[in-house]
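Shown here: the complex without one of its protein chains, the others still in place.
In this document, chain identifiers A and B correspond to the written order of the chains, with residue numbering beginning at 1 in each.
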Amino acid sequence: MGTKYVGKPIPRIDIDKVAGDAEYPYDFTLPGMVYAKLVAAPYAHAKILKIKYDEALKVPGVLAVFTGADFPFKVGIYAADRDVLAREKVLYYGHPVAAVVAETLEAAEKAAELIEVEYEPLPPVLDALEALKPDAPLVHEKLHEYKHAPFIYPKPGTNIATHLKLRKGNIEEGFSKADVVVENTYYEPLISQGYLENWVGVARVKSDGTVEIWSSHQSPFAVRNLLATSLGLPIHKVVVHHMYIGGGFGGKAGLLLEHIPVLFSMKLGGRPVRLELNREENYFYMAQRAGYYFKMKTGATKDGKLIAHWGEYILDAGAYADYTVNVARSVGLKPFGPYEIEHVHTDAYAVYTNKIPTTAFRGFGLMELYFASERQMDLLAKKLGMDPVEFRLKNVLIPGKSITHTQERLREDAGDPAGAIKEAAKLIEWGKPPEQPKEPWKFRGKGIAAFWKGPVQPSNAASSAIVKLNDDGSVDVLVGTGEMGQGTITSLAQIVAEELGIPVEKIRISPERRTDMVPYTWQTVGSRGLFSEGQALIRALEDLKSQIKKVAAQVFRVFEDQIEIRDGKACVVGEPWECISLAEMALGYMYPNGNTIGGPLIGRGSHVPVRTSIPDPETGKSVPAPFYTFGAGAVEVEVDLITGRVKVLKAVMVLDTPAINPLLVAGQVYGGTVMGINIGLLEELKFDKNGRLMNPNFTDYKLARAADIPEEMIFKCLGVGQKDAPYGAKGVGELTMLPWPAAIANAIANAIGVELYELPMKPDKIIEEVKKQRPELLEKVREALKVKG
Amino acid sequence: MAASKSVLVFHTLLPEFEYFRPKTLQEALELLDKYKGDARILAGGTDLLVDMRMRIKQPKYVIDIKGIDELHTLKYEEGKGLTIGATVTLDELLNNKIVKEKYYVLWDAIRQLADTHLRMKATLVGNICNASPAADSAPALLVLKAKVNIASVNGTRTVEIKDFFKWVKKTILEPNEMVTSIFIPEPPEGAKGRYLKFVRSAEDLALVGIAALVANPKDPAKRIVRIALSSVAPTPVIVEEVEELFKQDKPLSELAEEAVKLVMSKVSPITDVRATKELREHMVEFGTRYLLKTLLEG
Partner (left out) sequence: MAEKLIPITLKVNGKEYKVEVKPNETLLFVLRNKLNIKSVKGTCYRGECGVCTVLLNGKPVKSCLVLAAEADGAEIITLEGLAPFGTLAPIQKAFIEHGAFQCGFCTPGFILTAHWLLTNKPDATEEEIKEVLSGLICRCTGYKQIIEAIKAAAKYYKQDKQKQ
């Protein structure tokens, strides 16, 4: 790009994080703050008979004990299915049943121990397939009373929180034309987002009824609007303060637990209330990621064309499906990889069970989906006797031509799906067999997976931006997007720098956003931040620039189109010595005689996704997203049959989009790669037969460490931009995670000839499957380990 | 985690206790005797403080022994052995030349125990006294035939490490006793050892840990082979029959096969949150094979 800032590896602007004075909700306090502590039920499903807390109230410093009865209403974003504290029933092991508020955390913890609850245990339903059976216990008997978004389809009288249909072509006809068919069920357990900052919220209510909250959330405006609707408050009386947050990965999207400290503060005469979760609590009280069953049947003709795909996708949503219903929409509307298939018929269900509630996670269901569908691709290729890369290229979507699963003709500048696959194959040296290690118990193989994704958002998901010019030529940018580490604010600063020709150092984007002081943005999710905020910002800059030009044109007595802005100055085109600096006109340009024109210059800009539409409830036909990022990932793995561990030696990722900032994109790629690999190999929330979560800690919920990362990670951006995207750049944040579990499973099959259909691909599973599918390999290892002599 | 049966409370704070920091062993022993079961020794605290926050242990009195100079001994006597005091940290051992050269199997285990940061505080004695079945130093100490020196106000006693563990997280220590040091005799002439730790990621507790010590493999008369394991039974275990077996004058290949069978028959792994029984059995078998091949042939 012929640019000075955009496209360059500019270091992040949030450098207070390395200095040590970056402020997170975890660090936030208010004078006179009191502490809330939740207590939970030790049953997966039980009727609450009685709650006794007089002893708790006697503990010095205790101000109040609350129970579900104090808050007789539900909250939620897409499906308002959540109780503030459990009412009537507890729905999962670890479900909060009561809360203590006290002057100190010590007092709150002491009092919490003294609360007694009587239950009548009910049979729990702990598996999504079980939950679909007609005689399954119901998690939510009153589903018919719950409010929900129009594009969510709950089925009262069942455990179905939503059902998404997608129909394209004629599925029977499709399979009648298929020469080869593969049919499998894939399983992926519930997992955790694993961000490091536990959820914290500090709330207070002012005497005029204004509610203020500082909390760990991704999207301040979503929190504001949902708090207002859930609690029946006018929107302008809810002020949400966004600070840096210690990671989100989808787990802090929508409304989290903000209503709890807010409600407590209301009941306590406005006193500031802090609710801070510890790690165990964060596992139980925050929503995790759903579990998945994918039943898939996919057919192709003998010349290698995909022709039909049937699927039943079942999301184990846990006790509350508030956000997972939208994840079901994501996999429901993008039910297969970036390939054209004439006949598609899928049903996606989010199903309630008596487990931890679930919500979004980076990738919004698609990493999970592609584990299944990109395995299908390899298994089909194998049946056809075709090379997996060749098979993919034969079916990949072609911009301007292909009709997607939602019957949308892909826009001409949609990207380069084929290019990404080809480049990934090249970088992993596809076709060249891996060099086998000298230890006869280690086996290497290669695998590939392709992906695509756009943001899953309502068709009116808006963004806006304001740019204020200061009297020294510096700039304040006001946006509502959250900063959870993804680096959007640095990219936005680069755009401002580029457009105004000023250095990044002259731009401030405050780490704090107050919803009453920054312009609206729907949510910071779905890798939409840069695309949406970026467009709003570019419009704001256009607005500002036209004001600058107007003033300069008047000063130089030329037309506005004869003014250009460069290096922080407005100059007459062709006469770069005829300039006025932006500083001189920021607050109004003053002539030598004192006459002043202009006035403080403020640019504003808005964005809504264009041409996206609401899916048809019967077929899913729609334009679901304003852009798709296409890409592919490939790996070389080594399977060790002594330890059962799989090591990714090399991981390559190719994205079709240009990068506003290669340094930031690299960070997203490495982070997403390590996360995706770890999810593929290790991560799972483990429940015992009573529904008790057994690993609510980092000791047994294993996150990757520095010594676990691949020896080599490479990535490439092809630079194929979409015309309406800021500098062509599409979202990348979530995309970087999508191919890994699938690529690894494909590589394991390549290495040891063992086909896997379940995550995680942990040592237990590897050894178990080797014993089943390739016992002779273990014999070989035994032989190799024979002691000589 | 929960104190009362009917609710779960996940604590952020440690329970209340009284803190003592005695300067002499005698003082510590007297406190221990006075408070008996209500008191706990604090060494590095990397096990104790976690257990306390989780309310698994709730001592009313905590006796920090790090101020007692006489417990900070790390002394090697040529021909006799190595004494490791109760407050010697794992980091100190890792940086000790004698440990690395003479007691490699122990060094190898410590290298893989927890992480750099924790080893700055965690002690070897604490690892043993905590008596986790997964204690990484235990198999190494078992194959080295370490001895545990114990003291109370009533006097001192010494027990073999193999007799020290009683059950999951239980030792033979009486409530008024503490460990003052571990003594490791001079290892057999020419001994080589390895600790093989099976893990899920770069930082993990042992799914299975196997320590092996081999001396003079080619000479049946002087041959010594010992194998001990962690995470395969309620306590760390040494398979004592292995040493006997290798005294026989048979081809090494045959002995090794028999040893694998023997080890397999002496362990009783279970399925838990970290691994299945089946995986653990696989690890025991292939780990033992791997170690024997490496140490007997090498």
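We take it that contacts are C-beta pairs under 8 Å (C-beta built on N, C-alpha and C of every residue); 3 or more make two chains touch, one makes a residue touch a chain.
Since the model is a prediction, treat every value here as computed from it, not as a measurement.
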{"item": "Sole contact to the chain not displayed, among A:Y24, A:F73 or A:Y757", "value": "A:Y24"}
{"item": "Which of A:G7, A:P220, A:G246 or A:G480 contacts the chain that the document leaves out", "value": "A:G246"}
{"item": "Contact residue for the chain not shown (choose from A:L664, A:L693 or A:L738)", "value": "A:L664"}
{"item": "Touching residues on chain B - with respect to the absent chain", "value": "12-19, 21, 42, 45-46, 49-50, 53-54, 60, 62, 64, 66, 91, 114-118, 120-121, 202-203"}
{"item": "Those residues of chain A which, in the complete complex, touch the missing chain", "value": "9, 11-12, 14-15, 17-24, 26-27, 194-198, 244-249, 278-279, 484-487, 663-664, 666-667, 669-675, 697-699, 703-709, 713"}
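Keep in mind that, in the parts below, only the chains that are shown with their structure count from here on.
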{"item": "Interchain centroid distance [CA atoms averaged], chain A/chain B, Å", "value": "43"}
{"item": "Of chain B, residues touching chain A in the complex", "value": "1-13, 198, 200-205, 207, 218, 251-253, 255-256, 273-276, 278-279, 282-283, 286-287, 289-290, 292-293, 296-297"}
{"item": "In the complex with chain B, residue positions of chain A that touch it", "value": "37, 39-42, 94, 97-98, 105-106, 109, 112-119, 276, 278, 280-281, 284, 441, 641-645, 678, 682, 686, 694-695, 699-700, 702-708, 762-764, 767-768, 781-782, 785-789"}
